[in-house]
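The other protein chains are all here in position, but one chain of the complex has been omitted.
Just so it is clear, A, B and C label the chains in written order, and each chain counts residues from 1 on its own.
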Amino acid sequence: MTPVQETVVLDGHIIDSLILPKVLDTILALGGTFDLTEVEIGTRREETSHTRIVVRAPGSEQLAAIVRAIQPHGALVEREADCTVEPAPRDGVLPEQFHATSHLPTQIRLNGRWLDVRGIEMDVAIRVSPERASADTVPMADVRKGDLIVTGREGVRVFPLGRPQERDVFSFMEAQVSSERPHGYVIADVARRMQALREATRRGDPASRVLLTGGPAIVHAGGRDALAWLVDAGFIQVLFCGNALAAHDLEAELYGTSLGYRLAAGHSVPHGHEHHLRTINRIRAIGSIEQAVARGVVKGGIMAACVRRGVQVVMAGSIRDDGPLPGVITDSMAAQQAMRTALSGVALALLVASTLHAVATGNLLPATVPTVCVDLNPSVPTKLADRGTFQAVGVVMDAASFLRELARELGWRE
Amino acid sequence: MTPVQETVVLDGHIIDSLILPKVLDTILALGGTFDLTEVEIGTRREETSHTRIVVRAPGSEQLAAIVRAIQPHGALVEREADCTVEPAPRDGVLPEQFHATSHLPTQIRLNGRWLDVRGIEMDVAIRVSPERASADTVPMADVRKGDLIVTGREGVRVFPLGRPQERDVFSFMEAQVSSERPHGYVIADVARRMQALREATRRGDPASRVLLTGGPAIVHAGGRDALAWLVDAGFIQVLFCGNALAAHDLEAELYGTSLGYRLAAGHSVPHGHEHHLRTINRIRAIGSIEQAVARGVVKGGIMAACVRRGVQVVMAGSIRDDGPLPGVITDSMAAQQAMRTALSGVALALLVASTLHAVATGNLLPATVPTVCVDLNPSVPTKLADRGTFQAVGVVMDAASFLRELARELGWRE
Amino acid sequence: MTPVQETVVLDGHIIDSLILPKVLDTILALGGTFDLTEVEIGTRREETSHTRIVVRAPGSEQLAAIVRAIQPHGALVEREADCTVEPAPRDGVLPEQFHATSHLPTQIRLNGRWLDVRGIEMDVAIRVSPERASADTVPMADVRKGDLIVTGREGVRVFPLGRPQERDVFSFMEAQVSSERPHGYVIADVARRMQALREATRRGDPASRVLLTGGPAIVHAGGRDALAWLVDAGFIQVLFCGNALAAHDLEAELYGTSLGYRLAAGHSVPHGHEHHLRTINRIRAIGSIEQAVARGVVKGGIMAACVRRGVQVVMAGSIRDDGPLPGVITDSMAAQQAMRTALSGVALALLVASTLHAVATGNLLPATVPTVCVDLNPSVPTKLADRGTFQAVGVVMDAASFLRELARELGWRE
Partner (left out) sequence: MTPVQETVVLDGHIIDSLILPKVLDTILALGGTFDLTEVEIGTRREETSHTRIVVRAPGSEQLAAIVRAIQPHGALVEREADCTVEPAPRDGVLPEQFHATSHLPTQIRLNGRWLDVRGIEMDVAIRVSPERASADTVPMADVRKGDLIVTGREGVRVFPLGRPQERDVFSFMEAQVSSERPHGYVIADVARRMQALREATRRGDPASRVLLTGGPAIVHAGGRDALAWLVDAGFIQVLFCGNALAAHDLEAELYGTSLGYRLAAGHSVPHGHEHHLRTINRIRAIGSIEQAVARGVVKGGIMAACVRRGVQVVMAGSIRDDGPLPGVITDSMAAQQAMRTALSGVALALLVASTLHAVATGNLLPATVPTVCVDLNPSVPTKLADRGTFQAVGVVMDAASFLRELARELGWRE
């Protein structure tokens, strides 16, 4: 093998993103060496940095492996080239070498020009328009035979996240999960953002929506009133949940219980476990949650507030559902698509007490959306980070306490 | 209000099931009084006991409340009557007063005769055949307009579980969840049952099937070889899982990684997170897992073993799935129905490292099926018990260690 | 072997304590049979029940085993006899057959009379006064050579707990641990008790003290202000903690941080991890926490409130301590003894966010003291129950949220 080399450039917020040493370390770890031929490091926070690195390896295979390994960090092979595309061989099947996306901002090079990839989310493919003038993402199941799909890594670049301007909890950029950190300040920062986003929404900014993804523990643990208030006060525009959150919220309205447990008195009620079934059956008889609210059968609670405030609700079905309630999307791919659509304009995501829905939402969220993951169990935010949603700030507390403190911070008076 | 009274009888294994004092306590707690007019307690384990209790209350409403509260324990109002039925008002909607089942053995009284309810599972309704000669369960979504549905509680009786004959871990009958109990003996007892059930299956007994419900942590944590061996050795007849377990098992076969983490060397691989996507895409291109095994693309691992051994696999989709793999049932109600059907003849259920699938399976299992729930997190078995699957024995350990110890106990040599 | 028999009696609240069927089941499980020769079951809650049971076994060894097994439930062999005593063979060593206590109310029979055992706690011995007129408990390490120690089980009886008169969360008498139960009502019930106990304390009742056992997460997570308020408002009379809770409380006062993490702004402070060391050093230089408060160096927070209100504080040392602070009892046996002494008159125990201190406190508490165990991790209350403190009600939430909600319920306004 003869030694070979390649020149790569690294641009952007390479200091605060810790990218440079990771890249250099990767080169060394994979048996290469390097020269830093240019190092221009921005001396103010808003300036970007620029480095040019000559990477050497004992043979071309190793060199290719190194380049492959450093490209996701944004290292760009200097010999710039257009991305390569291949037609999908069949409906629902991508070309073997399809480029799999991350959830970071991404561009591809077509006809010598860099284009933004629209609708970025992790683990999907990039589809180029027939006239090769635009690019968007496409999930595997939605690809159609003949669609032009980007393959390989050439001509694709991703941008590390810059540090946000706000000096708040979201600016640390690394998932922080600890039950031993004070959470009061996280709640204060989230509240501040929600206040600002409500202002923006009221001014008509379509990109200021707040998403809450929630599990039924919100109701069990006593957070129903606080969440209903947050919806009613206009702080939430999108709700992702399953059959259970909605059913227990409605059960609380119709029977005063949650999972058969009396919310006020704190003990189980004879046959109380049937209440959620009777609730679901009743709403099925009425036809829809909206109808139940319209007819005054359901007056308070989370779902009623969502109906009143026109919140965009996606209820996704699962195999543990009873019923389900009218409006639950039982097909998981259809539900995923509905969530994808509803994410448009979301500028803050609160993932509260649901591992399944939190991970599913994290899969669909661009890395640029500030995200909070709240769970009693510290392994939920860890799981989220393990699956790529590194931007999520973990808060280890119960759903009810979180929502109550958040609502109080925003003006709720019980 | 004038004091009123009603005579109820309690029959069966009321001593080892702790039913009697619960019933008496409930009567007192709800403001009633009682006389024990007959107390015949079996003096050997196999004998049943019999008591007759006169329940008194200050008024008929309270008396009705008491009777309602003690009936789920098997207390039978002496004035026996047929159950009442009502036609379902609409497709997918039950009569308002429908009787909601538990997962205990249940009978209804029709034309003066007690009939077993077939296909018992919790939280569904009881449908009586048009000629009123048989009864089976029906989930809310499957009921059709005009179906005769049992309502109220009269003429319905449930049987508390007797203690099983085997003096093993399943005979304690109360969910035991503790990280501080030795688990070696649980594994030994489970192994003993699996050995016996394999014998029975080989003899042609259709009611000796073993179900494993599993999550992807089985593969991540290093339990793949052990589970594949268990399947190959004929110890497992039914597998419930999601897209993830199958995808990571196949990823391990095609790439040697799981979630991009190299299983052998223990570090992440550049772009390894793409492996499961490429795996899914490849199987989609081939058409099915069965085809991939038939063509020799996939030779080892869990899914290959299942294909070879004719294991009945139900893969249920979820909103966090990539792909999904061919064979995944994306509609949650259809997946639930497929699970329900596959449970026929299951005599032992192992729920390993998946909260969602464990709870979903627990919802469908009769209480008479011995069940083990294995998870690192002690709150998973607790959650299962909270949702009614009280028969599950909790084992707090990681999926891989459990499966490896179990396989070793049954003869696996790495 | 010739069949043998023995008559035992069971008295007391055998219905609501579920004792009778447990006893009968134990007899059967150990190979015996029985006749219920008398069954008088109280028909009102306040009445006690009485049963006489003839126990038969194939041989005298088995009979002895059965009697041994049912005695802890309160089954009393009818042939009543005085307890047996033996002198301790050496300082710190008990007679081989010493009777080990439970934490339930216990009596021994001396000279034909039943005497209450004073200072009951679990896992200690019973010492009889030289004149055999009284009995108290003695830990193994404190026994002196020649002390008269009760041995065996004869002439010892324990009383199952009756259900308390208050119909609140403590009246369910079984450890309830679930992250899926509403905790608002537990907090409301605890608050109600604290209110009543404060009244009683103000009236001069010495047996109305409230104990809080706490870990440092109270400070980390943001519960310091609420706890300081509870102390200041007179709701707490005894505090058990370690070096860490006190050090972080004082660090918060002197530096505004906890574990170096700024409590207000929510980020770590350069060199902040040194703050607790500097805090401890400073208090050591001053001489004591009391002095630091007296001199005005420490004005706010938990420890200052304790000093001001004369709360009885026991700070127990551990091997992970830095410093430690003046006042920390570094000898674990001395600390245990100080805790034991301070428990006198405690009528409510709150164990918050400390496994070690919670278990240690649970070991010393009589079963008659209503106890709440609060932890993010559901396995902490389970561990407590596994070690015998079955009376503890488990609340799965973070320490700060618990204390803040509790304080609000009692009138705290931030």
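By our rule, contacts are C-beta pairs under 8 Å (C-beta built on N, C-alpha and C of every residue); 3 or more make two chains touch, one makes a residue touch a chain.
Predicted, not measured: the structure shown is a model, and the values here were computed from it.
Among C:Arg68, C:Arg144, C:Arg202 or C:Arg308, the one in contact with the hidden chain is C:Arg68. Among the residues C:Ala133, C:Ala294 or C:Leu356, only C:Leu356 touches the chain that is left out of the figure.
Residues of subunit A that touch the chain left out of view are 14-16, 18, 20-22, 24-25, 28-29, 33-36, 39, 41, 43-45, 177-180, 378-379, 382-383, 386.
One chain is missing from the display, and on subunit C it is touched by residues 26, 65, 68-69, 72, 89-90, 92-94, 96, 98, 100, 123, 139-141, 259, 270-271, 273-274, 277-278, 280-282, 284-285, 316-324, 330-336, 339, 355-357, 359-360, 363, 377, 379, 386-388. Touching the omitted chain from subunit B are residues 169, 172, 179-186, 188-189, 217, 220-222, 258-259, 261, 263-267, 376, 396-398, 400-401, 404-405.
The rule we apply is simple: only the chains that are shown with their structure count from here on.
Put simply, subunit A has to spin 180° for its C-alpha atoms to lie on subunit B, with the angle rounded to a multiple of 5. Centroid distances built from C-alpha atoms place C farthest away from subunit A. In summary, the pair subunit B and subunit C forms a contact in which both copies contribute largely the same residue numbers, shared numbers making up over half of all those used. Taking each chain's centre as the mean of its C-alpha atoms, subunit A lies 45 Å from subunit C. Distance from the subunit A centre to the subunit B centre is 33 Å, each centre being the mean of its Cα atoms.
For this pair, subunit B with subunit C, the centres built from the Cα atoms lie 37 Å apart. Within subunit B, residues 379, 386 each touch two or more of the remaining chains.
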